[in-house]
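I have a structure here, written as structure tokens, and I will follow up with some questions on it.
One protein chain omitted, others in place.
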Amino acid sequence: MIQGSNMAECHPVGFRWVMEAKARGAKIVHVDPRFTRTSAVADLHVPLRAGSDIAFLGGLVHFILEEERYFRDYVVHYTNAPALVSEDFRDTEELDGLFSGWDPESAHYDPRSWAYEEGEASVPASHAELSPTRDRETTTGEPGPERSRHRRASRLDPTLRHPRCVFQLLRRHFARYTPEMVEEVCGVPRDLFLRVAETICANSGRERTTAFCYAVGWTQHSVGVQYIRTAAIVQLLLGNVGRPGGGILALRGHASIQGSTDIPTLYNLLPGYLPMRKAAQDRGLADYLRHNTAATGWWHELPKYAVSLLKAWFGEAATAANDYLFDALPAIDADHSHMATVAAMADGRVRGYLVMGENPTVGSMHGGLQRAALRRLDWLVVRDFAVTETADFWRDAPEIARGEVRPEEIATEVFFFPCAAHTEKDGTFTNTQRLLQWHHKAVDPPGDCRSELHFTFHLGRRLQALYAGSGDPKDRALQVLTWAYRCEGAREEPSAEEVLAEINGHRLADGAPVGGFTELAEDGSTACGCWIYSGCYRDGENRPALRRPAREQSWVAPDWGFAWPANRRILYNRASADPEGRPWSERKRYVWWDEEAGRWTGHDAPDFPAERAPSYRPPEGAQGIAAIGGTEPFIMQADGRGWLFAPNGLLDGPLPTHYEPQESPIGNPLYGQRRNPARLEWRRRDNPYHAPAGDPRFPYVLTTYRLTEHHTAGAMTRWLSWLAELQPELFCEVSPELAAEKGLVHGAWATITTARAAVEARVLVTRRLPAIRLKGRVVHQIGLPYHWGSKGRVRGDAANELIGFVADPNVSIQESKALTADIAPGRRSA
Amino acid sequence: MSGSGGDGRYVDPELGLLLGEAASQRIEATSAREVWRDVATSLPAPGEGPTYYDRPVLKEPVWIWSVPVYFWVGGTMGAALTLGGAAQLAGGPELRPLVRRCRWVGAVGGAASAALLVHDLGRPERFHHMLRVFRPTSPMSVGSWVLAGASTLAGAAALLASRRGLLRGAGDLAGLGAALLGLPLAGYTAVLVGNTAVPLWLETRRTLPLLFIASAMGGAASFFDLAPASRPREKRVVRAFGAVGKVVELAAMVAVERQVTRIERVGRPLREGVSGALWSAAKALTVASLGATILPRRTRRAALAAGLLGTAGALALRFAVFHAGKASSRDPRATFDQQRGR
Partner (left out) sequence: MAAGFFTDTTVCIGCKACEVACKEWNQLPDDGFLFTAMSYDNTAALGASTWRHVAFVERPVALSEQLTGLGQFSWLMMSDVCKHCRRAGCLEACPTGAIIRTEHDSVYVQPDVCNGCGYCVTACPFGVIDRREDDGRAWKCTLCYDRLQGDLTPACAKACPTDSIQFGDLDELRQRARRRLAVLHDRGVREAWLYGADAASQPGTGGLNAFFLLVDRPEVYNLPPEPVVPTQRAAGAWGAMAAAALGIAAVALGAVLASRPGRP
């Protein structure tokens, strides 16, 4: 089931295995507004209106529940379906699109009423002090500070009949997501929808599993996180999680974008998904640990990882006495996500900007606002292969071409550093499958090009020298930072392998690498740069560099690279066995309980306490890992169960609900509440929005996407003639009907406009982008790839000039997959 | 704005340099080619088979003007040498001057042909590779050898024509040889074009040789008419030779036309466009030239007219066939229909 992704075009090499599966009889379903190169080889292609997936997936949930197609044993034992939820909880069915806890003033939810029964939602003192808005900002992104409050459900109803058990809540919540409703919201004919539902249900259960693949067709919405949540519910109900051939596969973006979330470039996370220190509540290490350590479940281990991280960073200087220098860590006091930061920049509240491996004036939303922000900077550093649109924003930009801005009026000082490509440096990629793979330097980077490692390391060195004498506490972190990687060659290239060793972690006593995160300690006796990667350098062996051929190892291929955590290829794989620990079926045998040996075994590294018998029941008041029962596979969760209902951690509701995008041609057919109430908006003059529903000026749906031939903002492909010739010009895809309606000529020019900007593109009239028929009306969709910009071998307008700032509240991702626009024949005026 | 070649890349062009034999290619400026304008956007009309956006399926022959001109020269000299040979065998001393003239036409024509062909080559400095091998499957290879042989022998024969004794004998031997090679020379170019994938040429491969040879006779005669001999007998020979040639040529043209009616798309270029016009012109000119030839009272002016008209006709014919072929190679349906036999 490929939905929200154009896998064949965006992950062609990974798609090899999809074709392999098809050759072996797998059925491939592609749900996408367009007929893409993925659809071309799929067995079933379902076009739907961009921005309507929750209704579609909700329809699947409805079908599975009403037709009794769920995997009962799995659901009862492995999910929180039986858990009873607080009496205070009110569903969107009762509040016309809102959940209980909504506070219109602060425009955010108070999640307390979503908790499991018996008021576990007791709020820590520090939490209460926070003003609601800041609370939202500082809790952006799971885990939030209330993780400390996650607990096991106190009452379960295995019969699933209790009116307040999750299963019944689910049933009521999705009661109106019928095939007819799917047709009305998504424009997917009833029969086609039922065909999909039938296909995936028939392919799930003991003997078979279904996998979901998604990418940014799902995430880039103001309710993006809930799209994936809905898929999670479908997969949990069908018993497709933690089993071979199942799961929800996020097809990640850049070659190591997964790596950049594990060892994050995200403002609110520390390596290994440890929450960032929050100014308002984490005064000292004790606070931090209290807020973020789960009472039960694996996150109870957090202190070991946090302390080991501090030891890795601050070494000798970090001692129990000084809280391991936790206080030296910066703390976040607000939402510092990309769009929030750029908006602040545009208001003159940001002075310097390091852009490394990004081309925001093309790749990020609202190019106009992006450049307006850059113009307010004192300095800008860009590290890239070529002088990108971002680096040249001061002399080569639409507003400059239009004569609205004159370069000499821009004070920003721009520094450009040529960078080394992945072929010119050692390092790892962490791929979509959490697989670390080492890449070896093939050639030296030309001229002044240097690796990120080189740049960052030597910058750090100079800063340390610069602040060596400072007595200012804020400089302490810099002064004591462990920053001594071995440098090689005349260019003093730091050893990437030493960095890998630091990430893996070691025992301070003898300096020996640890074998995995289970060896990490809370007492400062171990150091580890990222606990989930721990083990990648076990015994001093560079495991990401392992490349044993398939024929020389098991089909799970443990000796190809290193998959975090613990080289585990499938997460929560204890769920591949039944409650008694026996495989659900021979066909799907993966990990099972070995009675004789008294331990878990199987093809993969079991994702469960090795010797915990299926019969184990946690004693009353058990803490941490000890609190995980022998039949509870989801060990990262406080209750060891897969969450159909999220009592905590989400900012826009415990259950997915269909909301229309910020800008939509129609109102919400399901609720009075049109859009995600908790979405992030930037209401400012330079970020105008269209009318929420059916703005007559912008009657069409606009969706943006990628092409195989180019990469994202284009600097890696538009400069390269062999790729540039394959897709030389920006084009828009429109249906024959829309072309006729607007007089668009195939191959000629058209101009697409929003309240933000106008861009011109060639017209590709194609049946691949169908007009969507909703009850009573036709909605036309315009498709636009976003790879072009004003520089490079081939050039064109940037689609992102058109898109404003709006975001999902949980992860601050932009809504670039569904908005509204107008289109007219001919080129743009200016 | 500055930057490598102002193409906005701002990267050291050295870094992007392609290396190796293939890299040096220059590609014609494409900015002018707006392919999308002539891309088929509508579905094929009922009855019509599909095509790939109406793009050609074949590559259009890359030959230039010098090739059809050579077709004419080669044909003319071939016919002339044949006539010369016949005169040498059965004409006796009276026709000796004609023999000499024919040999000279052959010799000079040979040189001209070589020049024309070399001019068309992509790699003129390698023209001699034409005689690197003999490849019977390649009319061009066979033709090259024939042309080489014919012109050498013709040259020798021409030079030795006015000698006495042994040398003269050698000359006559060469003359006969040249005459024999003149036969294929007059017509192999028709086989050469017939032996291609070009729909129109392929379709007419059985009638073209007759057309080319007949036209060669007419062409040769017309050529002589431009500088008419004084001797009446010589005149009669040329006149008869030309007259028959032109009559047969006209018949052959009709035959070709009837042959290409089998598949409408294939014959189209003979009826439409530049090639169609040339074809009609060739016909008209030949008819006129024939008329002037068989005019009972043969004034010098009439002969001259016949010569001019005939030469123009012969040239027009070669260009017509040449361009019609090119046109048919650009039309995918010509190929598809021909192979589908519809």
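Note that the chains take the letters A and B in the order they are written out, and that residue 1 is the start of every chain.
In this section, a contact is a pair of C-beta atoms (placed from the backbone, for glycine too) under 8 Å apart; a residue touches a chain by one contact, two chains touch by 3 or more.
This one's a predicted model, so the numbers in the text were calculated from it and none came from an experiment.
The chain that is not drawn here is touched, among residues A:357, A:624, A:692 or A:747, by A:747.
Remark: the omitted chain is touched by one listed residue; of B:244, B:277, B:294 or B:308 this is B:244. What subunit A contributes to its contact with the hidden chain is residues 8-9, 12-13, 15-16, 19, 22-23, 35, 37-47, 188-189, 192, 195, 707-709, 721-729, 731, 746-747, 762-764, 766-768, 770, 793-794.
For subunit B, the residues touching the chain absent from view are 18-31, 33-36, 39, 41, 43, 49-53, 55-59, 61-63, 79, 82-83, 85-87, 89-91, 94-95, 120-124, 126-127, 129-130, 132-133, 135, 137-141, 144, 183-184, 186-188, 190-198, 202, 205-210, 212-214, 216-217, 233, 236-238, 240-241, 244-245, 248, 329, 332, 335-336, 339-340.
One rule holds for everything that comes next: only the chains that are shown with their structure count from here on.
Against subunit A, the residues of subunit B that register as touching in their complex are 1, 3, 7-12, 15-16, 36-37, 39, 41.
Residue ranges on subunit A touching subunit B, taken from their complex, read 385-387, 395-396, 446-447, 719, 721, 746-748, 762, 765, 790-793, 795.
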